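Worksheet for the structure shown next.
Apart from one protein chain that is not included, each protein chain of the complex appears where it belongs.
Now for chain A:
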């Protein structure tokens, strides 16, 4: 008889669960004390929070309607949604950042599907990244938009993804160099990785923003966003290199030696035998790093770039909608959370999927 449909067995199972809970909550005097304390805390905070979030909230209207109400001002998000997503980008060209976000999302979905893991994916990435950048700048169609006007969610996603993509080839070379037997190459790689990992990202951004233009002859300094992007890329590359190196170490020596015996050259061994196995081994770490980069990208605000977080902050600086910082931060907090949470769920799924494929 199947235990799942047996009413008695089901009852027993529920009973067990209930008893486990009961013990966890009230089993010992200390547990009871903690339970009472936590429940009291929830009673004290949750109702007022819910009132602020939903019951007393203002859903539509103007800043005046919000001021006369005690709850959250979600009308503010309605009025500022465009600004938070695209910031200073010219409103009549909103289709461009929208398209960029769409392109990025599809690119990430394609990249996330193991079926598409072929050489062509690399070409696709190069193509899409260049296309997105040109689209935002207006190189292909329509009026040009200077990078100082890019912003919001589109910018945050763009610099994170472009940073990660550009860092990848650099990181692979760094990781290979660090494992190579050529002393000079190895030392250089170690020097770069350890220097970059030894300084905070803000310092790198300040150098890119303030020192680089002084060191280059006048007029030769690249655009501020490009400098920040290069800084971010180098920063990511150092961390990525270490992740990839860990992957390289997980591939048994025998693999490369066997390939060598079959007459493969160094680059063929790396590209066809070692890297595919190495990268597969470190996928969870890669996703972890990607989440870190997305969150780290908020630091570009210190050099005056309007990323998602900075846009949210400035949305509440508009004298017409002054001071709705809490609503603004909650909203972008939700955006960041959903991005990071879906990334971590994906990583879990992928691990299970790959294990299934292997076995």
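For this structure, a couple of remarks:
Note that contacts are C-beta pairs under 8 Å (C-beta built on N, C-alpha and C of every residue); 3 or more make two chains touch, one makes a residue touch a chain; residues count from 1.
In this text, contacts and distances are computed from a predicted model.
Look at the chain that isn't drawn here: its UniProt entry, checked against "D-inositol 3-phosphate glycosyltransferase", "Sarcosine oxidase subunit delta", "Circularly permuted ATP-grasp type 2 domain-containing protein" or "Amino acid ABC transporter substrate-binding protein", names it "Amino acid ABC transporter substrate-binding protein".
Across the entire complex, the residue among A:133, A:325 or A:346 in touch with the chain not shown is A:325. Among the residues A:74, A:89 or A:125, only A:89 touches the chain that is left out of the figure.
On the side of chain A, touch with the chain left out of the figure occurs at residues 63, 79-80, 82-83, 86-91, 146, 148-149, 151, 206, 209-211, 213-215, 217-219, 221, 224, 302-304, 306, 313-314, 317-323, 325.
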